[in-house]
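All protein chains but one are shown in place.
As written, the chain order gives the labels A, B and C, with residue 1 at the start of each chain.
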Amino acid sequence: MTVAIVLLALLGSAWLLAVIEGWMATGRLSPAAPLFRGLAHLGRESIVPRSPDRVFFEAAPVLLLVVAVLGMAVLPLAPDLIIADLGTGALFVNAALAYVLVAVIMAGWGPDGAYGMIGGWRFLGQLIAYSMLIVMPITAVAMRAESLVNTAIVGSQAGLWNIVYQPLGFVLFYIAAMALAFRAPFDLPSAEGELGGGVDAEYTGVRLAVLRLARLTLVVTLASATTVFYLGGWHGPLLPPWAWSLIKTLAVAVSMLLVGHYLPRIREADLMRWCWVLGIPLALLNIIIVGLLILVVP
Amino acid sequence: MYAQAFFVAVFGLAAIGFGVVVFRTSSMMRSALALLFSMTAVGCLFLAMQTEFLGVLQIMMMATEMSIMAIFMVMFMMDPGGLGGMDMSHQKRFSIGAGVSAAVVAIAVALLSDWGPAAEQVVDAEAQTRALGMELLGRSMMIFETAGITILTAMIAATAVAIPVQNLSSKDDKEASE
Amino acid sequence: MTSDHPINTTGSRQRQTRFAALQKWVSRAFARDLSCLIVPGQDVALAHGLNVSATGMRVGASPRDANVLLIVGGLSEKMGEVAAVLYAQMPRPRTIIVLGGTTPSSLPGADVSAGLSQEALADAVGRLKRALAEGAFATSAEDFDASVLHVKIEYVCPMHPEVVEDEPGSCPKCGMDLVAREAGESAPDHDHEHHHDEHQHDHEHQHHGHEHEHEHEHCHDHEDQSHHDHKHHSEHEHSGHDHSGHEHGGHDHGGHDHGASGFMSMIEVTKDLPRSADGLQMDWLEVPFGPVFPGLPGGLKLTLTLDGDGVTEGQATSLVGVTSEGENIEESEEMDAETFIGYLSAAIPLAPVSYRLLVCLAIEQAAGLEDDSANAGARTGALERERIASHLGWLAQLGRQLGFAWLTQRAATLQLQVREANRDSLAALEPALHKLTIRLGRTPLLKSRLKGVGLLPTDSFGLRGPVARAADEGGDAWARLWQRLAEISASLDLIKSGGEPELPVLRDVGDVSGTGEATVDTPRGEARLSLKLERGHVKSYELDTACSQHIGLVPKLVEGQELGDALLAVGSLDLSPWEVTS
């Protein structure tokens, strides 16, 4: 039951994001367009590039979807609306999302095309940049909650959301999450203007449908993680807990989509340099500030 | 209990299976990612044995570390796509010998050690993590800090070996002009 | 106007009997989900005043992502081949719309053809939708084939590049299995190969560490190999290896057991290869960007040799360039003054007004007419209006390249409005243009993205137009952006103080003879035209454009840059491949 509800919420959110994406591209709000698009993908040819690494090519979209859903599975929508409330939930989110990298590299390498391969390796560089900015802010969140259990992390924010308690961590995590979802302005691996679609480029038909669903799901999962770690999860007045979770998640997801609309793509060199020279010291500073706050403020 | 033993066996065999693929393919990418999934299977094995923190940590870290290994393999090995079907192995007799003897030793250790009574009840994952933390900050603090020094040494060594000595001032000028 | 063919699109499905109801739904979905790939490019469609997204079609990034091949205007033979390749790579069901031209011979007949206007496009899309909804699963479709898609398969030994056989088998030298390779006509142009040799030569000069033997090998190799073998560096690796490696058993990974001591030494194997700045040698890859690429103007083919994601060398060629000289024209075709104006302005769709004006001025001078002060204001107005539209088109192109969707949409909308606006409506657009400028100044990341990219070498010559004017302000992509933005507002001021923009019309020159020369500051820089008129007919002409000069800057701009920076550097020049004379 819980599984069905969470999966439905995930699908519904992905659909909403697809509608918003369409609105940003065409200026029209068409609720049916994603459904038609999905259906049309089923009818189209799904081309397999000649002599590729077929295993990688086939596995990549499936792996991406699987890890996005697994990440969501350990994030709570309400105190008891969670598929698996693991003892190391916060770490598990990280672990699942680390395989986004594997999927992207596979998708890039598989078809034996230059654009895709460059895109895949670019994403590895991107991971090296953003990864610490996912991991370190979560550590600070765990410090406050004294637990890696995601429901406990939400519980620890009952009085004060983490976005207020550790705003620095939130900003770093939010940026890193966008980089993880490789959406604009961090769409280096799938850049249309630089790589003609990059890692996405060789997928057509039903495989493309799976890939697109996976990428949208990934955004929802990351938005949900942001909600759980920083926006107080299900906490909120009046509305039922699941509604608050959903509203916050969708708001974060839509904001991630919108930000990319108004920004040019970041330079790879800048991304790496800023993340390491600025981001990691700030993340460490965040840990120290939170550490002091915990000791000073009872 | 039997289900647990079954999954331990499945993931163990998966780890070995992927491990075999590492050496049976001529593509560096396949080889690297097979090693990755072998490690992932080991992580799942840990999960099946209810050591959650260790398992999840293994699953998480191997994804990134093995991918970085993959790029280094693609950088430095001939024909990383395995297009020529070249056999990249060498010193076969020696390595087979070393492999077999290591396996024999490992199996011998596994069979001959006294593992003590099987744990009937395992504390839950949260308590495990907590216990690990207390251990790190208590008895094993020196190990913990030594690990830090080891990592520092590794960082310095890697940087010193890999980063070409360049005229830093000219590079800085270039960056300043950008 | 109507389609001559049944929708030839389709037919990926053989079994029509099963799932008939579902197929009906899927067909309807096809009609609701159109994604087009524009040939030659989105910039050309915009310059023609086409608003593709207003018809409900998305614009796809690659043939894989598209199901409508939208051909805008007539295509050159080379572009026809490109269109055939793109069409072949689109997943079925796929369709072709041809606007204002004939279907290239390399493609099957257009599903819908129409005139070159927004109304015609909307009408064509409507017809296409109906046809798709009805006939998407027709079984009558035939396989698409074109000569450009064919290659000969040959078999080579991975160790001995000189062993090339027609059939599979094993290498007579080492016994390894031969590897299939496709030899033959893949690249549609052969122009760049001459340059290629030069570049390699340059390259050798940069790397003094090379041994002499290497240079010899290199040239030899290059002649021997198919010119299309883009992986020449790795081949090279093998031949170098071949040369010195037989004594060292360790080099040969040909399936032999090397014994206990035979480590292969990468240092040994790669010592003769060209090195990157950090001293590492990798396989270099020659990758085409364009002619139909979202990040570059349509028709411009940029070929980059990549070392990882860094560019080691690159050069741009145009597949759609205009001929720079015409001699004895009337022998082949009747070229009276009006025809010539039409020919040149149609050949340059990104700046037709400027070239119309250029020809008018040149012919009028040849005819000995005085400068016409009555028309000057109107002509300047038209020229400046085109400058604004063209710069907006460049901004939209920049947005596409940078994934900056807001800029693309905003600039494209404004360009469509400016294109045929009169003086009053231009004045009404001024606040919007001003706002765009302010907005760009405030956009985070934009400055760090553009600053220092595409820096021209100080000894660059032959610069014209905005590129030349921005050279004093820093000479990078950032300076060029602000130069163009400044020119937009300067042009607006000119239009406000000048006359109502009007398309330049040739004054009556009669059947005069003479020679004339004119210069017009087109949006991309000065263009010069000198022509010879004989009894009212253009006998010969010589055209010199800014882009012909600028395209030569590309190799220097991209060398040593990161891929994204290299593309941005090329994009910031605002090269119009149509104005590259051949």
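The criterion applied here is as follows: a residue touches a chain if its C-beta (ideal position, glycine included) is under 8 Å from a C-beta of that chain, and two chains touch if they have at least 3 such contacts.
Everything below uses one rule, namely that contacts and distances are computed from a predicted model.
Hey, which one's the missing chain according to UniProt: "ABC transporter permease", "phosphoenolpyruvate--glycerone phosphotransferase", "SMC-Scp complex subunit ScpB" or "NADH-quinone oxidoreductase subunit"?
Looking only at the record, the undisplayed chain corresponds to "NADH-quinone oxidoreductase subunit".
Given that one chain is not shown, what are the shown chains it touches?
Counting the whole assembly, the omitted chain is in touch with A, B, C.
May I ask which residue of A:V69, A:A103, A:I163 or A:L282 touches the chain that does not appear here?
Final answer for the missing-chain contact: A:V69.
Looking at the whole complex, which of A:M117, A:I163, A:A191 or A:A223 touches the chain that is not displayed?
Spelled out, the listed residue whose C-beta touches the missing chain is A:M117.
Which residue among C:A83, C:A470 or C:V538 touches the omitted chain?
If we include the chain that is not displayed, C:A83 is the one touching it.
Any idea which of A:L35, A:V55 or A:V206 touches the chain not displayed?
Of these options, the touching residue for the absent chain is A:V206.
In terms of residues, what is the contact footprint of the unshown chain on subunit B?
Against the missing chain, subunit B presents residues 3-4, 27, 29, 47-48, 50, 52-53, 57, 61, 64-65, 68, 71-72, 74-83, 124-125, 129-130, 132-137, 141, 144-145, 147-149, 151-152, 154-156, 158-160, 162-164, 166, 168, 171, 175.
In terms of residues, what is the contact footprint of the unshown chain on subunit A?
Given the touch definition above, subunit A has residues 3, 42-43, 45-50, 61-62, 65-66, 69-70, 73, 83-88, 90-91, 109, 111-117, 121, 124-125, 128-129, 131-132, 135-136, 139-140, 142-144, 146-148, 196, 201-202, 205-206, 210, 268-269, 272-273, 276-277, 280-281, 284, 287-288, 291-292, 294-295 touching the missing chain.
List the subunit C residues touching the unshown chain?
11-15, 18-19, 22-23, 26, 39, 62-64, 82-83, 85-86, 88-89, 91-92, 143-146, 148-151, 182, 186-188, 228-231, 234, 276-278, 280, 282-285, 287-293, 301, 307-310, 562
By definition in this document, only the chains that are shown with their structure count from here on.
Give the chain pair, either A-B or A-C, that is connected by more C-beta contacts.
Ranking A-C and A-B by C-beta contacts puts A-C first.
Hey, how far is the Cα centre of subunit B from the one of subunit C, in Å?
Comparing mean C-alpha positions, subunit C is 46 Å from subunit B.
CA centre of subunit A versus CA centre of subunit C: separation in Å?
Centres of subunit A and subunit C (C-alpha means) sit 35 Å apart.
Between subunit A and subunit B, what is the separation of their C-alpha centroids in Å?
Chain centres of subunit A and subunit B, defined by C-alpha means, are spaced 25 Å apart.
At least two partner chains per residue is the criterion; list those residues in subunit A.
Within subunit A, the residues that touch at least two other chains are 121.
Flag every residue of subunit C that touches subunit A in the complex, lowest number first.
Residues 12, 23, 25-30, 32-33, 53, 56, 58, 61-62, 64-65, 67, 91-93, 136, 285, 287, 293-295, 306, 308-309, 399-407, 409, 443-446, 448-449, 562-565, 567.
Can you name the residues of subunit A that touch subunit C in the complex?
24-28, 32-33, 36-37, 39-40, 42-47, 114-115, 118, 121-122, 184-185, 187-188, 191-194, 196-197, 201-205, 208, 260-270
With touch defined as at the start, can you tell me which subunit B residues reach subunit A in the complex?
27, 29-30, 33, 36, 52-53, 56-57, 59-61, 63-64, 67-68, 70-71, 74, 81, 124-129
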